[in-house]
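Quick one: the structure is below, and I'll ask about it shortly.
As you look at this complex, bear in mind that one protein chain is not there, while each of the others sits in place.
The block that comes next holds subunit A.
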Amino acid sequence: METCTDDVIFAIASFLKPNDLVNLALVCKRFGSKNATSKTELSMMEESSRHRITIATKDAWKNNHWRDSDLLWIRRDERESWMAVHHRLHLIQTELVFSHVIGDAITYVDGDIKHIQGRRSIGGTDGLSVAMCQKVMESGRHYAEFIVTKLGGSNGIIAGIIRHEDAKDLSNRKRLGDIIHRQSFYLESYLLKRGDVIGLVLDFDDGGELTVYINGFFPGVEPRRGLSGQYCWVVTMDHGITSPDTENRGFSSSIRILSSSPI
């Protein structure tokens, strides 16, 4: 392989996952060191990652899944390696993740983009905070399961869908709250406990119906019907509004993606 041309090395690297690219970068200087002769001065493996990200970005733009400004999950910090960004892209492309967290009352748990936690909103004038998944659904049958990893201090968990068009306007979060409530299910805290699995099924083939399950059982909540268009999964928590002098400003509930229909 060392005698292969750069073209061939890139072709081989194009099939590798980010973790494997890193291991290949560690094999020898040719694969992993900055290449002074290339225009970008990136190493071969960094260049391969950069290239994959470029293709994915162009593909997302062309298919109108997300605009450039919406591709936040693969936005690269200047000091960040392209392979680190590629790692996030790989997760996005192959697994359901919370690709967008909007508002400051929801954050990732230890940087895990499949695991979110809510925090009490100080003041509460900035509207709803939500976590959205990247998958855009518009036909067929889809499901997603979320596991409650912590339940405390919140009034309830809201799980459902949001129209892709509405999600693109992230500035108006008060309006976002109204939209989400129409197409989601409010699950009061007393209905849930840690370890419970919240399941959502979106069935476009059956008149556009969204149904919720808890631990595989139907909780008797009226499904949402007549849904059509492009939708994304969305989750948020209602943990109320606290005044600035409230001492307990820690995290309340947390939810992790458990499984979903294929991306």
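Following the convention adopted for this analysis, contacts are C-beta pairs under 8 Å (C-beta built on N, C-alpha and C of every residue); 3 or more make two chains touch, one makes a residue touch a chain; residues count from 1.
Methods note: contacts and distances are computed from a predicted model.
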| item | value |
| --- | --- |
| Missing subunit (named according to UniProt) among the choices "Guanine nucleotide binding protein (G protein), beta 5b", "Immediate early response 3-interacting protein 1", "SKP1 component POZ domain-containing protein" or "BHLH domain-containing protein" | "SKP1 component POZ domain-containing protein" |
| Option from A:N19, A:N215 or A:S228 whose C-beta touches the chain left out | A:N19 |
| Where the missing chain touches subunit A, by residue | 1-8, 10-20, 22-29, 32-33, 38, 47, 51-52, 55, 59, 62-63, 81, 83-84, 87, 90, 93-94 |
